[in-house]
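Heads up, one of the protein chains got dropped from this complex, but the rest are sitting where they should.
Our next item is subunit A:
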Amino acid sequence: QSAPGKPEIMRCRSPEKETFTCWWKPGSDGGLPTNYTLNYYKEGEELINECPDYKTAGPNSCYFNKKHTSLWTIYNITVKATNRMGSSISDPHYVDVTYIVQPDPPMNVIPAVGIQDGKPYLLVKWSPPPLADVRSGWLTLIYELRLKTEGEEWETFLVGQQTQYKIFSLNPGNKYIVQIHCKPDHHGAWSEWSQEKYIQLPSDFRMKDL
């Protein structure tokens, strides 16, 4: 039996620039029941706070709700492991929520076929992830769309801020797979890709087909 090994803060993520969560990886528990405490202090403050919520985001995590989340401020975060034989503290992890935003995937992806000047095109529409408040301008998202036929390589299009996109020069008769993902306009990470959506282009295109 021994004191616990040093825990490691693995990752912190904010899905909508209003709350955030950090996860840690425990070290060895020294063969004894071990307790974990997350402590943090914010830039310009002396006060050391404890994690406000160990439960919401599951084991080995700390969830900071809106009341405990500030942007443009550096959080200095550490995790302490304690058992009967002693304790061990992680290296400090510095977080500014501005830079850890990874949205959820976009929703309601709807591909549809259209004709313009006699040429077929694919019009894809989607909605931002529900948690992301883009309407008020608090969060500005940009999108990427990717497209392929079964067994082929993906082709990716940087769409920008709009939530629909037209794709021309497709092959009639092919069945296409479409996905969208998003990220904040400046800092943060791309979301996961949305669910795959399939669309079959008619092989013989005439206006009456639509």
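Just so it is clear, contacts are C-beta pairs under 8 Å (C-beta built on N, C-alpha and C of every residue); 3 or more make two chains touch, one makes a residue touch a chain; residues count from 1.
Please note the rule applied: contacts and distances are computed from a predicted model.
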Chain excluded from display, named as in UniProt, from "Prolactin", "Ubiquitin-activating enzyme E1-like", "NAD(P)H-quinone oxidoreductase chain 4" or "Conserved oligomeric Golgi complex subunit 4": "Prolactin"
So which of A:Thr82, A:Thr98, A:Ser127 or A:Asn174 would be touching the chain we can't see? A:Thr98
Please identify which residue in A:Glu50, A:Asp133 or A:Glu196 touches the non-displayed chain. A:Asp133
Sort through A:Ser28, A:Thr73, A:Gln102 or A:Ser127 and give me the one touching the missing partner chain. A:Thr73
Mind listing the subunit A residues that contact the chain we can't see here? 17-18, 43-44, 66, 69-74, 76, 92, 94, 96, 98, 133-138, 140, 185-187
